[in-house]
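These notes are about the structure you will find just below.
One protein chain omitted, others in place.
The block that comes next holds chain A.
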C-alpha cells in the first residue's frame, strides 16, 4: 500500500516493533481500518458530504475527546483544506464549548430509568451559526450527541438532519465518520498506553 497506515502513524508504532508484530496478526483488521479511513476521507464520491465538511466534523469530534495526536492530525487536515481553513477557528471555539464527560443520556422509560444521567445538550452558539451554516451546525450538534450521549438519539434527530439539508446517504456517511473516529481515537489511545506500559517495564 502506498500510504502510511494511519493508526500506526498516530500511535507511533515503528516497523519491526513488538506492537507492529502484534498488529500484523490481524492483517484484515489493520488493512480495513485503513480502508475505512481512506473511504471516509478520500472517498470516490463526496457529493453528499463534502471533504471540507468531513474535515470539520472530524476536527470537532476528535477535539471533543481532548487533546491528542489524533485531534492534532484532524485539525491539520481541516487547516489544509481550501474551504475548511476558515472553519478552524469557529470549530476550535465550539470544541471548547462542547467539552464534557460521557457517556450520559436516558434509557427507554422503565427499570433502566434509574441509570439515566443528565448532561450537556450542546447547541452551536448563535454567533457562530451563520459562519458554519445550517447544514454544518446541525451536523456538529448531532456529532456531539453521538460522541457523548448516543443513547439519547431518536427519529426526530434524523428528521432534523434531513430538514437541515442532509440526504439519507449523507446521513449514513456522516454517522459512519463520527462512529469510525470514536473507534480510531480509542485504538490509538489504547495502543499508545500499552506501548508506554511496556517501555516502562523494560526500563525498570
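Everything below uses one rule, namely that a contact is a pair of C-beta atoms (placed from the backbone, for glycine too) under 8 Å apart; a residue touches a chain by one contact, two chains touch by 3 or more; residues count from 1.
In the analysis below, contacts and distances are computed from a predicted model.
With the options "Glycolate oxidase", "Aspartyl/glutamyl-tRNA(Asn/Gln) amidotransferase subunit C", "Alkylhydroperoxidase domain protein" or "Monovalent cation/H+ antiporter subunit C" in hand, the undepicted chain maps to the protein name "Alkylhydroperoxidase domain protein" (source: UniProt).
Interface note: of A:12, A:102 or A:133, the residue touching the hidden chain in the full complex is A:102. Here one chain is not drawn; of A:6, A:95 or A:178, the residue touching it is A:178. Annotation for chain A: contacts to the undisplayed chain at residues 18-19, 22-23, 25-29, 31-33, 35-36, 38-40, 43-44, 64-66, 101-103, 105, 107-112, 115, 142, 145-148, 150-151, 153, 155, 157-158, 162, 168-169, 171-173, 175-176, 178-180, 182-187, 189-191, 193-194, 196-198, 200.
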